[in-house]
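I am attaching a structure below and will ask some questions about it afterwards.
Apart from one protein chain that is not included, each protein chain of the complex appears where it belongs.
Then we have chain A:
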């Protein structure tokens, strides 16, 4: 089973916290977005290993854009 955490809002990617290959637990922060001077964490929904990060720091993302893939 894999899942893709999505961007909850239009924003820019402020910080990539975890990189591909890292193992994560549900609730761990993977990427932090910035919108309206707020740091918005994108978190893993379930335990797993990050297979891909779809975004780069500084990149603009829209609501519902996939941020990462977790196996």
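Definition applied: a contact is a pair of C-beta atoms (placed from the backbone, for glycine too) under 8 Å apart; a residue touches a chain by one contact, two chains touch by 3 or more; residues count from 1.
Operating definition for what follows: contacts and distances are computed from a predicted model.
Q: If you look up the hidden chain in UniProt, what protein name do you find among "ATP synthase subunit b", "Acyl-CoA carboxylase subunit beta", "Urease accessory protein UreF" or "dCTP deaminase"?
A: "Acyl-CoA carboxylase subunit beta"
Q: In the full complex, which bits of chain A touch the chain not displayed? Write them out.
A: The missing chain touches chain A at positions 8-9, 35-40.
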